[in-house]
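Heads up, one of the protein chains got dropped from this complex, but the rest are sitting where they should.
Chains here go by letter, A and B, matching the order in which they are written, and residues are numbered from 1 within each.
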Amino acid sequence: MTPVTTSPVARVLQRVPVPLRGVFPFLVAIPLLACVHFATSGAPFFVILSLGVGVNVILAVSLNIVNGMTGQFSIGHAGFMAVGAYTAGLTSTILSEYGLSFLPGAVSDQVMFTLSLAVGGAVAAAFGFLVGLPSLRLKGDYLAIVTLGFGEIIRVIVQNTDVFGRALGLRGVPQWTSMFSCWFIVFLTIVVARRIAASTHGRSLLAIREDEVAAEAMGVNTTAYKVRSFVVAAFFAGLAGGVFAHYQSIVNPGSFTFVKSMEIVVIIVAGGLGSTTGAVVAAVFLTLLPEALRSIFLGLGVSSETAQLVDQARMPIYGILLVLIMLLRPQGLFGTRELWDLALFKPKGPEHFPPRPREGGAL
Amino acid sequence: MTSATTASADAILDAKSCTMQFGGLCALKEFSLAVGKGDLKGLIGPNGAGKTTAFNVLTGVYAPTTGDVVVDGVRMNGRLPHQINRAGLARTFQNIRLFKELSAIDNVKVGCLSDATPFFPRSKIEALRKEGNGALAYTFEAWGNYLDWWRAFLLTPGFLREEADIEERARTLLEVMGLAHRAEEAARNLPYGEQRRLEIARALATGPKVLLLDEPAAGMNTREKQDLMALIRQLRDQMGLGILLIEHDMKLVMGICENITVLDHGETIAVGTPEEVKRDPKVIEAYLGVESHELRA
Partner (left out) sequence: MAELVQHIINGVAAGTIYALVALGYTMVYGVLKLINFAHGDVMMVGCYAGYASAHTMGTTTASSFIGVTLVFLISVGACALIGFLIERFAYRPLREKPRLVALITAIGVSFTISYGFQLNLSLGGLTILPGASPRAFPEVITPADWLVVGDPNYPDIVLRNTQVISVLIAVALMAALQLLVFRSRFGVAMRAVSFDHRTSALMGIPVDRVIALTFMLGSALAAGAGVLYAIKDTRIEPLMGTQVGLKAFVAAVIGGIGHVPGALVGALLLGLVEEFVVGYGSSTWRDAVAFGFLIVVLLFKPEGLFGRVSAEKV
């Protein structure tokens, strides 16, 4: 029998006592993230950069649940992010005026930050439910258009509402996002995505992607599952929005246009639809690429105008990249496989189509 | 017309004069069929006779225009395919519809849906449904399922136990169907005959009471066909399944099925034992055409 390739994390988990398996990754990650947090506290530029990367990773991994695992095609993810950003931002601006007097200031801030993130995520999830409903009747390109339309409608609504500051946006959102909180949520998103994929629910989602009619005939409530994948993805997009709002401090409609949605689509397509690790790798790479290019060009002594042109060229480059990926490698970087499935990391070679790890939860 | 009702009191699947109309076209007319525990029945007919339409009506892909489909005493008209599957009806497809990119074992695991939702046990939900509280049952089911997602996020011991159970069930089924050595292979890489068997394994994983097989032997050679038929009979004997079989190969159906329904142009033209059906002039006419029948006579 061919060996099962499991994620390294799952292999470690096999040795952890069953009741602890759920929390074990967090027990490892939290001290680690805390170390990184304090180690980088002296490098604000790096922190800002990594927060941007973190938000994109959350967005990509969550969109991958809908587009990669369930096989639907949503191109309005920025809409959910906007919902999360505005509700979380608004909640915390209101909350920050009160403060919990019985706690030290910093702790009280973090409690309220968590609370407003949760509110943002929950409201975004509710919108995810609303947007997921059309997926019961629409397929493929039509659904794509509806999600796009939703994203645009959200933007227009925000622009016309006084509470959200109309076109100017929300200002003075407290800057509560830290290196630790951002990457903790990134970690949470990845864990949840991997655990969904490795569970009976994840298999149902994959079955819908492969063949909806057959999935339905095998007892999978396809309609409910499709809506749920939207709900989960929207929740995390909402968290991403909250994180974004609390480090930018300004939330305006311009941050959540179709361009933002497309950026995330490019990331997951490049990483391979259906591959969580692919989404992570592509998100990190494609977010850092323009920054890196700009630094390189500036370092080479090119005039800042040309460097700016490079920055502007980001969008057309995304477009060309998308076309080239589709023409040359439509399955993306990893296809539906994960990082550890690649030949590079595998103990044995000849197996052509490594199955995805399933045993006892992946991460 | 031969009396189409072979109604047995203990029928698990009972189709009562189902008619399926597509616009002006009547694809299925007054179709009746009952499959009980341990039955092995066949459904045959020339191309375009409405066999697959009959399957689709039985499994809820189409809702019958008139008539009733009753599974385990519950009227299933208008229910969705997954609900009918949960009630105990599983099927395979004429043109294989596996989850191609998933491994063989994952294909089977999709069928092994977790039945235990810890907050609202399935038995309670079913009881509610039988009492006529459909909406309440649905609400409980949906929320139970959401809560189950949380168990998957938290990797609770109960959840891990269930996953292990599913794994074991899936491996056993693969073994029964002779596919254990293919467990980790992507479904699309399996040879044709194995794909057909994998589809049966997947259907069995849903824990059916009645299994509907749509041309399970299509594209197989004679030997493979015989093996498959032996396997099907074995499934019936060991698991006590009721099996309904669509098959093109007359000889095969005649050899294995105890009761055969013959369709032509959506109408049931004969029902009976293989011997009766074989002698029925209407069946000969449908299969060989009037003229050749006359020529032979």
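The working rule: a contact is a pair of C-beta atoms (placed from the backbone, for glycine too) under 8 Å apart; a residue touches a chain by one contact, two chains touch by 3 or more.
Every value quoted in this text rests on a predicted model; they were computed, and no experiment measured them.
Visitor: Given that one chain is not shown, which residue among A:I145, A:L188 or A:L339 touches it?
Guide: A:I145
Visitor: Of the listed residues A:S41, A:Q175, A:S295 or A:Q312, which contacts the missing chain in the full complex?
Guide: A:Q312
Visitor: Who touches the missing chain here, A:F129, A:F180 or A:F258?
Guide: Answer from the full complex: A:F258 touches the omitted chain.
Visitor: Can you name the residues of chain A that touch the chain not displayed here?
Guide: Listed in rising order, the touching residues are 73, 75, 134, 137-138, 140-142, 144-146, 148-150, 152-153, 156-157, 159-160, 213, 258, 262, 265, 269, 309, 312-313, 315-316, 318-323, 326-327, 330.
Going forward, only the chains that are shown with their structure count from here on.
Visitor: What is the distance, in whole Å, between the centres of chain A and chain B, each centre taken as the mean of its C-alpha atoms?
Guide: Distance between chain centres: 40 Å.
Visitor: In their complex, what parts of chain B are in touch with chain A?
Guide: 59, 61, 80-82, 85-86, 90-91, 93, 97-103, 105-106, 109-114, 142, 145-146, 148-149, 152-157, 159-160, 162-164, 166-167, 180-181, 183-186, 189, 202-203, 205-206
Visitor: In the complex formed with chain B, which residues of chain A make contact?
Guide: Touch list, chain A to chain B: 1-4, 18-19, 21-22, 191-192, 195-196, 199-204, 206-207, 210-211, 213-224, 228, 232, 336, 351-356, 358-361.
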